[in-house]
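Step one of this worksheet: look at the structure below.
Subset of chains shown; positions unchanged.
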Amino acid sequence: MNDISIRTARAEDKAAWLTLWQGYLTFYGSAIAPDVTEMTWSRIIDPITPVFTRLAVVDDRPVGFATCILHPRTWAVEPACYLEDLFVDENQRGRGIGKRLIDDLIAMGRRDGWTNLYWHTNKDNETARRLYDRYDKADNFVRYRLPLTP
Amino acid sequence: MNDISIRTARAEDKAAWLTLWQGYLTFYGSAIAPDVTEMTWSRIIDPITPVFTRLAVVDDRPVGFATCILHPRTWAVEPACYLEDLFVDENQRGRGIGKRLIDDLIAMGRRDGWTNLYWHTNKDNETARRLYDRYDKADNFVRYRLPLTP
């Protein structure tokens, strides 16, 4: 089995990221306007925004990604890291790539002093939750979210 | 009954905010180190950070607050607003102040183009959820959160 490595996305990864991103949106039955995708990619490679992507790479080819947003909190001096998007190419499932991406974020956070790493998932997404439960149980909190734009 | 107004916290509100903040932490059975509280206040009044507080004021006295963090997302160009802390002085409960604070944030978000306003609450917090359910039901998402600092 080929080695998996994890690294930060950079400008030359755009085409590979776009393919994965499209697969991710398709998986969730979602569509995003092209100008939003362009902005998201621009934020990912922009060193001055708090958005970043870690890529899982096999044979020099990106096969999965984790995209995060660092933001301040009111209960800690250190920032929290919100893992907004996690995806692994369907042909590469079952090799532990999702776990490698999360492990990598945990290691980054310990090194850089994030107060926590958190994410949301649909409560019925059993496949994903089997992986997540290896870290910890989901906590006792529910989420309220009000859309404000049309 | 006296009028309630909502406005942004400013430097001279520090003492009043500290009292409310302490009440809020006590309510949740939590304690926060004094240097974290100092940093949080500093971020609240710092115009260059994405943390801000709206105060509910009755008779020139702050009686409740909503503290939020604006952060970028990957699924939209516009920022999301995370309502991290909401509190109303116990002696002022039942007057609709919590609802006024949330309504104010919704109006700000519509004016300033936030993609959504969201918050978390303990699933067993029935009092809070009675208010929140007037806006919308909690969504179907659970939260995983891994602490990374000791």
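As written, the chain order gives the labels A and B, with residue 1 at the start of each chain.
Note that contacts are C-beta pairs under 8 Å (C-beta built on N, C-alpha and C of every residue); 3 or more make two chains touch, one makes a residue touch a chain.
Quick caveat, the model's predicted, so the values are computed rather than measured.
This structure file defines a homomeric complex of 4 copies, of which 2 are shown in place.
Here, only the chains that are shown with their structure count from here on.
With centres defined as mean CA coordinates, subunit B is found 26 Å away from subunit A.
Residues 30, 32, 35-36, 39-40, 43, 49-51, 67, 69, 71-78, 82, 84-85, 106, 109-110, 113-124, 129, 132, 135-136, 138-149 of subunit B are the ones touching subunit A in the complex.
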